[in-house]
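The structure under discussion is supplied below as structure tokens; questions concerning it will follow.
Here the complex is missing one protein chain, while the rest keep their positions.
This part shows chain A:
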Amino acid sequence: MSGMKQEERLLLIDSLLDGTISDADLLRIEAEMTVDPKVRQTYYRRLQLTMLLERQAAEEGGRDRPVVGKHPRRRSRRMMMIAGTLAAIAAVLLVLFYANPSDPGSGESNVPLAASPERTASGFAILSGQDDAVWGGKPINDGDLLPSGELHLLSGRVQIELFSGVQIVLQGDSSFSIDSPMQVTMLRGIAHASVPEPAEGFRIKTSSGDVVDLGTEFSVDVDDQGADVHVVDGEVQLHPHGSETLQIQAGVSRRLMTSGNAVETLTSMPDTVSPTEFQNQLQKKQHLRLSVWTQSRNQIQSDKRTVAYYPFHSGRTGARQLKNFADGSPLLASDGTIVAASQATDRWGRSEGALDFSRIGSRVRLNVPGEHRGITMFCWVKINSLDRLYNSLFLTDGHDEREPHWQWMEDGRVFFSVKVPETDQAGRDPSETVQPVYYSPKIWNASLSGRWIMLAVTYDVENARVMHFLNGEPISSAPIADKDLVESIQIGAASICNWSEPMYRTDPQFVLRNLNGSMDEFALYSGALSADEILQLYRIGNPNEQ
């Protein structure tokens, strides 16, 4: 490029993009652009940068200003890009729709896409297992999406599955961040990675250089002075910061120095486990937990308050009955009868231990006798999605006086109500005879999909309170107004995971209420269990380590 100086040229290009350029300057830069393709390229690059800065400013504009410098929120960058792309697609489809409203077939299928934005979740990896893990900061549960930004494992071992298919076992005191499905930065600690073929090129960045996989299994041990790389299988490429790239094969170890070189390793390979070995260890631990849980179940069974207790595991293929294991209560529910639901894998990994209720009509029928001063219900469920307005957990046939309804709303709130008898409402203004519903906060999000969770609800007459629980923790607690308190709950014929129409049809639009998911344990108690008891039930029944 010749003529004017580069800085001046860039200033002119910037004023072109601003629209503030003077006529004389326009002529000068136009002349350069006309004769010099490099100047045009500079213009395009500058324009791209402008568009990206605008996008960046728009993304950050949604946050509270000032954003700068303080605590840049570590939102997943790639998700932002994806969100941007989705927005662009939605914009295009909207344009198409409005530009061609009468054009037959002009994307009828496209319009709903634009109308209902896709649900998204944020992250590049999930936590697929942990063993004695202690996290610095908030604990992370199995199956959780790992947040972006720096993560700190204080001790123990964890396994991470990146969406690229890469599996990593991290152990001991480790600091790291997951930058993308294809890149992890290790600041400190030991990682053992297993990289499947589709994820070749996966990179671990360290302060002394990068390790790029070429189809392998390898471990990286990062400390303040450098990083030891040990290749277990296949080969990896090392990119020291100060010297040339080199490739090392299975059985070879090298140390990346912060000085920028790669040298012979003096230490032996750390005692790491591969993701496969780690899973085997976890499975053994899970078996142990299963046997502890099985043994502790007789406490639930023999509890005088337990009216119905159905661990769904039958051990038999095609079983259509669910035995009620409760035996301590004077009032016991019937055994359950399985309708349409098919057998599925339970939370312990046993193939016939759960029931899948996603088929329309699926349910377990039961009968619960007597009157109850308050109730508690808990269940372990795995939901695929909440795809109906009401998604049933436990509903009585119809919704008669004193009967409880427990279901999940499409918007992610758990719904619980006990119908207040009309007689108690006599003399009231009809507009006030609305049935009380005790909602939990919205707890559903896409990241819960396909994961086993424990839900519980208590209707406590003594304290006039309804509480919802998720995984043993109370998530809401609402007082029951005096006028709404039902001191004697009745159930009678009822269904787990579906609803049976009443004889009269008052609300026919809600007929489909079966749950799109599986359940493997359900219990109903007379009276309200304490929050501690619920937490204990969760701890004993949780197949995974916290």
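Going forward, a contact is a pair of C-beta atoms (placed from the backbone, for glycine too) under 8 Å apart; a residue touches a chain by one contact, two chains touch by 3 or more; residues count from 1.
Keep this in mind: contacts and distances are computed from a predicted model.
Only one chain is not pictured, and the protein name UniProt records for it, out of "Branched-chain amino acid ABC transporter permease", "Aspartyl/glutamyl-tRNA(Asn/Gln) amidotransferase subunit B", "Heterodisulfide reductase subunit B" or "RNA polymerase sigma factor", is "RNA polymerase sigma factor".
Across the entire complex, the residue among A:Leu11, A:Val232 or A:Ala250 in touch with the chain not shown is A:Leu11.
Contact with the chain that does not appear here is found for just one residue of A:Arg28, A:Arg46 or A:Arg451, A:Arg46.
The omitted chain makes contact with just one of the residues A:Arg28, A:Arg55 or A:Arg350: A:Arg55.
Mapped onto chain A, the footprint of the missing chain covers residues 7, 10-11, 14-21, 23, 26, 30, 33-34, 37, 40, 43-58, 60-61, 65-70, 72, 77-78, 81, 85, 88-89, 92-93, 95-96, 99-100, 105-107, 109-110, 201, 203, 210, 212, 237, 239, 245.
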